[in-house]
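A single protein chain has been omitted; all remaining protein chains appear in their positions.
We just call them A and B in the order they show up, numbering each chain from 1.
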Amino acid sequence: MKKSSVITLLTDFGLQDEYVGVMKGVILSINPRVQLVDITHNISRHDIGQAALALNASFRFFPKGSIHVVVVDPGVGGERKTVCLKQEGHVFIAPDNGVLTMVIQDKKVRKICAVTKQRYFLKPVSDTFHGRDIFAPVAAHLSKGLDMLSLGKELGLKDLATLEIPVPFVSAKHELVGAVMAIDRFGSLVTNISERTLKKFQDDEGSQRVELRLGRFKIKGVSQSYDSVKVGAPIAIIGSRNLLEIALNQGDARKYFKARIGQAVKVRFVARGK
Amino acid sequence: MKKSSVITLLTDFGLQDEYVGVMKGVILSINPRVQLVDITHNISRHDIGQAALALNASFRFFPKGSIHVVVVDPGVGGERKTVCLKQEGHVFIAPDNGVLTMVIQDKKVRKICAVTKQRYFLKPVSDTFHGRDIFAPVAAHLSKGLDMLSLGKELGLKDLATLEIPVPFVSAKHELVGAVMAIDRFGSLVTNISERTLKKFQDDEGSQRVELRLGRFKIKGVSQSYDSVKVGAPIAIIGSRNLLEIALNQGDARKYFKARIGQAVKVRFVARGK
Partner (left out) sequence: MKKSSVITLLTDFGLQDEYVGVMKGVILSINPRVQLVDITHNISRHDIGQAALALNASFRFFPKGSIHVVVVDPGVGGERKTVCLKQEGHVFIAPDNGVLTMVIQDKKVRKICAVTKQRYFLKPVSDTFHGRDIFAPVAAHLSKGLDMLSLGKELGLKDLATLEIPVPFVSAKHELVGAVMAIDRFGSLVTNISERTLKKFQDDEGSQRVELRLGRFKIKGVSQSYDSVKVGAPIAIIGSRNLLEIALNQGDARKYFKARIGQAVKVRFVARGK
C-alpha cells in the first residue's frame, strides 16, 4: 500500500481516561511521522449507529490514502471479526459490527479483508482493549506501506455485518416519512432525508411547497440559511451533511421540540393557494 | 505570504460531533504538513465575547506566522462578511461579527481583507458550515504561502464589526468598578481589570492596600500566589492573562461566591490603620 500521512480516530472512549492517548502512543511508536486526527471520541457508549453516521459524514473530507480507525466495540474480546476495508482511496479498520454500514451502502469498487495476522498486533493481546492492541498497531503498519492483504484473508461484502439504517419512504397519504438520526451540539435535528430524496419527492408531487411535521409542530418550507427566519424561530434546512435538518436560528431545536433520536419527521405537499 | 507551520482552531462546535475533525480533514487535504492545534472547541454556543477573550489570551503564545481560525458564527450563511486579518505577525480568519474585537483593540500595524474569492473555497459552499467550506480551505492555502490579498479586497479597521467590551472605570466613590468576564474550569473568576489598570488605580489613590467587593463578599488585598491563603480560602490574584482574578485556593470560587459572568467587581482603597 502507498504510505499514508493521516490516521483518524473515531471512538466512544471519551476524553476522561488515557485510552485515546495510549492508542496514539502505540501508533507513534511504529510510525512517528503520521498525522493523528480525532474525528470524535464522544460517541455515546457502544452506539454503533451514531458512529456509522459520524464516520460517513467525515471520511471523504480527508486526503485520499487516509486510514480511519473506528473503535466503538461493545463486542470486544468476543466472536466478532476485525476487518479492514479499502474504498474510494480510504482505508478503514473497524470491528465487524455494522459500524461501516453507511460507508459501504453505495455500490463502489472496494477491497475487504479480515485482520487476523498476529505479527502486527501488540503482545499479549488483551480481551478488553483491541483499540490499543490491534487497531492502532495495524493502522500504523498500514500507514508505513504494509499491504492490507497481509493482515488476513480477503472477504466479500456479504461477509460484513450491517446495521438496519432507517430509510425514508412515501406513505399512502403522500407524505415523505423520515426520522431524526442524530442531534448535534447545537441541538439541531439531523434527519435521514437527503437533499436528493427531498428533491425527488418534490418533483414527483409536482410542487416545491412543502410543510414539515415533527410531533404536533409544523414548519413551512425548506430555507436556504438560518437567517431566513428570525432569531429563535424554527427552520428546516439542508444541513452540512446534505441531509434535511430541523434547527432553530441561534437556538436549540432539541429543547424547543423536545425532540429525540428516532422520532418521525413527515414532509408533505402543500397545495398552492393554501 | 511566508509558509506557516501552525493552524489553530477556536470554535463553539464542541467535541461530540465530527465537525472539528472534518475541518482538519479539509486542511490536511490541501496542506498535509501543517501542525493543527485546538485552542478550544467548547466556547458556549454562539458566545462571541467568550471567543474574543480566549483568542486574545492565546494567540501571542504561538509562533509568528501562525494562522488562527475562529468559527463562532451564529450568522453563518447570512449577510456578515468573512475577514482575514494580519497583525503582530499572526493571521486570523474569522466571521466579521466582533470576535476579533480584543485582538484589534490596541493600535498596531495591521492588514485586513475580505474573504470572497471562491476559488479557495470548497464547492459547493453550504449555508450552514463555512468552517468547513471557507475558513478551513482558506487557512490551508494561506499556510502554503498564498498572499492574503488574493482572498478579496482590502478593508480598513473601521469596516470591522466590534463588540462592546465592558471597560473598568473609577466611580464617584473612588472605587475601581470592573466585571467578571469569564469563569474558568477551576471556577476562578476572571475580571476585566488588568494588572496595569489596578496598578494605576493604586498609584492614583496613593495606597497599595485594596479591598475587593463581589456582591456582599469582601476580599482583602491582592496576593502573589494561591498558597498565600489557606486551602479553601478566597483570594484575589493577578492571573495568567494579566487580569485580576478571584479564586479559592484549591477550591471553586464560582460556587463559593455564587458568581456569574457580568457580575460587578469593585476595588477600593483601604486607609492605613483600618
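Convention: contacts are C-beta pairs under 8 Å (C-beta built on N, C-alpha and C of every residue); 3 or more make two chains touch, one makes a residue touch a chain.
What you are looking at is a predicted structure, and each value in this text was computed from that prediction instead of being measured.
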Contact with the hidden chain only, please: which subunit A residues? 13-22, 24-26, 28-29, 32, 36, 45-46, 74-79, 126-129, 132
What is the set of subunit B residues that contact the non-displayed chain in the whole complex? 5-6, 8, 10, 15, 35, 37-42, 54-55, 57-59, 61-63, 66, 182, 184-186, 224-227, 237-240, 245, 250, 252
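In this section, only the chains that are shown with their structure count from here on.
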Report the inter-chain centroid distance for subunit A and subunit B in whole angstrom, where each centroid is the mean of the CA atoms. 32
